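Would you mind keeping the following structure in view while I ask a few things?
Complex shown without one protein chain; remaining protein chains in place.
Note that the chains are named A, B and C in the order they appear, and that numbering of residues resets to 1 at the start of each chain.
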Amino acid sequence: MQKVNRDVLLEKAAAMLDAGEVQAVLGWGAGEFAYDVTPRVFETSDELRADFVWNDFCGANLSKYLVSKTKKLEGKLLVFLKPCDTYSFNQLLTEHRFEREKVYAVAVPCEGMADVQKLKALAGDGISSIESTDSGFSVTTIYDDAPVEVKGADVLLEKCANCKSRKHVAYDELLGDEGEVLDSNRFDEVERIEAMTSEERFAFWQGELSRCIRCNACRDVCPACTCEKCVFDNPNSGAENKAPTTSFEEQMFHVIRAFHVAGRCTDCGECSRVCPQNIPLHLLNRKFIKDINTFYGEYQAGAEEGSRAPLVDYTLEDLEAEDVFKKEAE
Amino acid sequence: MQRIGVFVCWCGSNIAGTVDVQAVSEALKTEPGVVFFTNYQYMCSQAGQDIIIDAVKEHNLTGIVVCSCSPRMHEATFRKTAAAAGLNPYMVEIANIREQCSWVHKDMASGTEKAIILGKAAIAKVNLNAPLTPGESPVTKRALVIGGGIAGIQTALDIADAGFPVDIVETKPTIGGKMAQLDKTFPTLDCAACILTPKMVDVAQNDKIRIFSYSEVQEIKGFVGNFDVTIKKKARFVKEEICTGCGACVEKCPMKKIPNEFNLGMDNRRAIYIPFAQAVPKVATIDPSACNMLKNGKCGVCSKVCTAGAIDYTQKDEFINEKYGAIVVATGFNPISMDKFDEYAYNQSKDVITSLEFERLTNAAGPTQGKLLRPSDLEHPHTIVFVQCVGSRCAACAEKGKEYCSKICCMYTAKHAMLVRDKYPDTEVYVFYIDVRTPGKNFDEFYRRAVEEYGVKYIKGMVGKVTPEGNKLKVRASDLIAGKQLNIDADLVVLAVAIEPDKSARPLATMLTASMDTNDFFTEAHPKLRPVESPTAGVFLSGACQGPKDIPETVSQASAAASKVIGLLVKDKLKGNPCIASANELMCNGCSTCANVCPYGAITYIDKEFPMFDRTMQTRRVAQVNPAVCQGCGACTVACMSGAMDLRGFASSQIIAEVDAICR
Amino acid sequence: MHNDSRKIADEIILRSGVNPRRCMKCGKCSGTCPAYEEMEYHPHEFVYMVESGEVEPLLNSKSLYMCLSCFACVDRCPRGVEPAKLVEAVRNAYLRQQDNKHMNADDVPAKLDDDLPQQAIVSAFRKYRK
Partner (left out) sequence: MQVNEYKPLIVAFCCNWCSYAGADLAGNNRLNYPADVKIIRVPCSCRVNPMFILRAFQRGADGVIICGCHPGDCHYTSGNYYTRRRMALLFSMLDFLGIERERTRLEWVSAAEGAKFAATMNDFAETVAALGENKRLEDLRCKK
């Protein structure tokens, strides 16, 4: 259950809209079902009051939408940012992807967001309503009148279960606490895979990646993937691909996707959240983050605006490529 | 579709001995785009080249693939051949089937097979080649030299001698730099002023050279051949064109107690001053922090005594814009601060001095008129201790000293010691050293003379502590060879202080986008083969701004830099390398990642309007590559996520085509 | 024997955290040492001898106890070698060696005398027992 409630956000946004201080509000809007909250731009306070949502299903990172939305507006855009979103916000600023002056960033503390897949696994399909309770959710399905009680901690999104930081690293206004960087166990799973034999790792990834339907959702949602034209859409890039027609047409997709965001990925976990096939894509990103930390020193993308990403930097004493595996063995 | 001709060279038996050239040309004839194929004994011979020229004309070829020796050998030759046939020279690709095939493989079958694949790769690449034309940019035939020490002076004189105008920018009121403060110069012991001041006069009288003294570089824009520089000429409150340098104003100025920078604060100057007698330009300068007239409007004596009417209390800083084709950095060095070296008591005793202060003390124009007297009581010192490596080779603490060897100290200390013993044979002179480093013409001989002829006592060991006691300096040091600790009562201690680049160098490097090392020395384009050029095109390095240097080395580097500048300025147009990066603006994110990896600062960003699908216009930040600055390494092409950045001549699509051809 | 020496030297290096290879043999440590005259081996010699594994003479030298631990050498070393820490580590190495030469119960009677307090005997056993 979120500590700051919807009204606080709503009134803040409505007041600024009505006062003309911002032209639009980028927030979360109600979707088809109780759990499919979607990013949305609100232009009037009436719209806001009708459809604005702030609850445990607001996992979506809104920072990416600033790139296109700010370009369409003359005035300012108010955006709500959870702690992990503020890292993406900074990273996008570092890369000059939107103008800071056109954004009014409101930071919202976050207690972790719920994973619909996990909820469905516990409460069953056909969810008709979800009530927040003190400890979690009371879920009603169309198959059963009696609501199912689910503990909040059991249905956290992976990115929230391994939350790296509750600190807001950028904002104009803060609703609630600034929060702190956390000690997370986010590399545990990477380490578990690293400890496997090469064959096991291959089998693991083959099992995961074979489910990919190449829907591009991971790319489309990624706040680091804001290219004007993506290499995967560009016939001249040598990486453009359609759905797989042969056994090996596009196995590079996931490596290239992860490499393109290496050193820029803030580990916001959106890729895994949206994957319809539940592929743990964040593990690829975290592998790069872990390697960067081990090889070149701790680096958190987006922690600071304007920081120099590890892949556009070097030192004379950098690790040699052949020593990579020695270092990891340590 | 290209119309490609394939020419397979035998290179006598060099290729034909291991590669079936006939089979290669047969195999390649069905490749896409190939309309002509042949093989010949020596493609690089005149007859071979004629075959190419005839084929281009006869078959209307648009691309050429030569399967021959390494492109490092004859790419240039075949490009010329293509040009002679009326083709763009960059429509030629070479398949290296000699150095990387016939010479390293013994087996005819595998050699032939590989040659065919290499040929296919070259054909695949040439299919995607586009005609390239080197960009041209005009060259402003004027050079800027930043720094007016011996390095800057020599560079300016050499450039001017070749007939090009040169401007020198110097922050001090006079040119001359550190060398003007020196007494004698090693290893010949001629007096510094005697060899420097004529050069300074040459500079003043050379009508190709302008001196902006008491001035700073404010802003640098542009690139090689076309730098746009703003120079700030600080107000000196004296009209330079009118002042005759008579010195009447200096004599009458009532503000007498201003520490004299030129003598390192060991005596005083006035608020209006001429740094030294041979200053160039020899004009007075008013120190605004000391002048009563400027501070509170009370005085005006200098204005009254100036018969020329050169004093102008209302003078303002002046900004001058000028275009230059080349910039030479000659910002020089300074001794490091002694504040962190309490053990040598530099801040406690006036009689602990730096070597540069020692130069002034022995200089006839110095505070003691050249008599060696200790600063505290103006007595003649009978025991002098010289300490080498003070702050040099210091790896303990970055704030304290410098990790590098300052290079010049061994020689000047030998010089000082020798001069003292020569002038005052009754003086005991000790030199504490860690190593004596004297590589250089006549250098070791010089040092040995100090020991053997002049009886300077060289002691291997370091001074640990200097303690002022009464009018003596207690020097505690180790003598490593005797295995003793020495306690010497000295009258004067001279510290061979490490040197560091001038503080102005770091901001200047930022303005120039020139790279520096961790010690703030400018880095050279190549440490061995391009030692006087900065990696930034059009920026050259002269003197100690690139690393510690003595005078002979500085002067030779200064002349070398000048020759590089002259080589640039004689060109009317700069022809660039056409194989450079360029950004596809439609795909560019403007994220600055490419600029972060560019070693040359060739990438800038502009805001540009683009029509959108909904018929609106959208402003986006996009990268622009300066073709005159880009060297074509391709670092940006990989850093670029969207693939907007590509490299002409080595385009991603071309390399992928080669990969595909090889893996087919 | 030589191997032993080397091993002790390596341990000294490890325990002190000093890297004697950084030494450029300038002698500033000994030049600054106020206890120089009292010492048989001087700070720079400590560094040199530990580096070359020649620690036996150091272990048996009184110089160990002449060092005032004033840290002048540490402060002034241009290479950050920290000789005083090395001297301290040699001192420790010597003390640790004592541990191996512990007292046997059989040795006790011979050492007893009337003036010896009971406490000293007990503490000797505690200190030198294996």
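Here are a few things to note about the model shown:
The definition used in the following text is that contacts are C-beta pairs under 8 Å (C-beta built on N, C-alpha and C of every residue); 3 or more make two chains touch, one makes a residue touch a chain.
Note that the structure is a prediction, hence the values are computed from the model and not measured.
Note that the absent chain touches A, B when the full complex is taken as a whole.
Within the complete assembly, B:C579 is the residue of B:L132, B:V451 or B:C579 that touches the hidden chain. Within the set A:L122, A:V148 or A:I256, the residue that contacts the chain not displayed is A:I256. In the complete assembly, the contact with the undisplayed chain comes from B:S515, out of B:N292, B:N334 or B:S515. Here the missing chain is touched by one residue of A:L122, A:A161 or A:L319, and it is A:L319. The chain not shown here touches chain A at positions 190, 193-194, 198-207, 209-210, 212, 231, 237-239, 244, 247-248, 250-252, 255-256, 258-259, 262, 284, 287-288, 291-292, 295-296, 310-316, 318-322, 324-325, 328.
Listed here are the chain B residues that touch the chain not shown: 70-73, 96, 98-101, 103-107, 109-111, 113-114, 117-118, 121, 515, 523, 525-527, 535, 579, 597, 599, 631-635, 637-639, 647, 650, 652, 655-656, 658-660, 662-664.
Note that in this section only the chains that are shown with their structure count from here on.
Comparing mean CA positions across the assembly, the chain most remote from chain A is C.
Each of A-B and B-C has its own count of C-beta contacts, and the greater count is at B-C.
A straight line joining the Cα centres of chain A and chain C is 59 Å long.
Separating the centre of chain A from that of chain B, both taken as means of CA atoms, is a distance of 47 Å. Chain B and chain C, compared by their mean Cα positions, are separated by 51 Å.
On the chain B side of its complex with chain C, the touching residues are 343, 389, 393-397, 401, 432, 434, 460-465, 476-480, 483, 485-486.
Chain A contributes residues 71, 95-97, 226-231, 234, 236-238, 260, 308-309, 311-313 to its touches with chain B in the complex.
On the side of chain C, the complex with chain B involves touching residues 22, 24-33, 36-37, 42, 44, 72-73, 75-81.
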